[in-house]
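One protein chain is absent from this view; the other protein chains keep their places.
After this line comes chain A, so read on.
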Amino acid sequence: MTRHSLSLLLRNEPGALARIVVLFSSRGVDVSSLSLAPDGSGALSRLDVVVDLQPGRTPEQLVKQLGRIVDVKSVVDRTHDEALELGA
């Protein structure tokens, strides 16, 4: 398992969160923490999530799969930033 932090911007549409969570469960992604908050504009929400990936699965792949969801406006892998913030 490898750990990654992803940050997503979602359209505030019914079912948007469900779509993302179902993608995690369909693709065997373990969610270790998840937080959803309005991003201020009203039309979008920000989702921060920390996930564990099975060996052989890459975060790039997951980012692209999340990117296919119509309600997802952007996805970034912040694993590296966070590691920097923590001084790692």
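Going forward, a contact is a pair of C-beta atoms (placed from the backbone, for glycine too) under 8 Å apart; a residue touches a chain by one contact, two chains touch by 3 or more; residues count from 1.
Here is the rule we go by: contacts and distances are computed from a predicted model.
Not every chain of the complex appears here, and the one that does not is recorded in UniProt as "Acetolactate synthase", selected from "ABC transporter permease", "Acetolactate synthase", "Ferredoxin" or "Protein-arginine kinase". The chain not shown here touches chain A at positions 14-15, 18-19, 22-23, 26, 58, 60-61, 64-65, 67-70.
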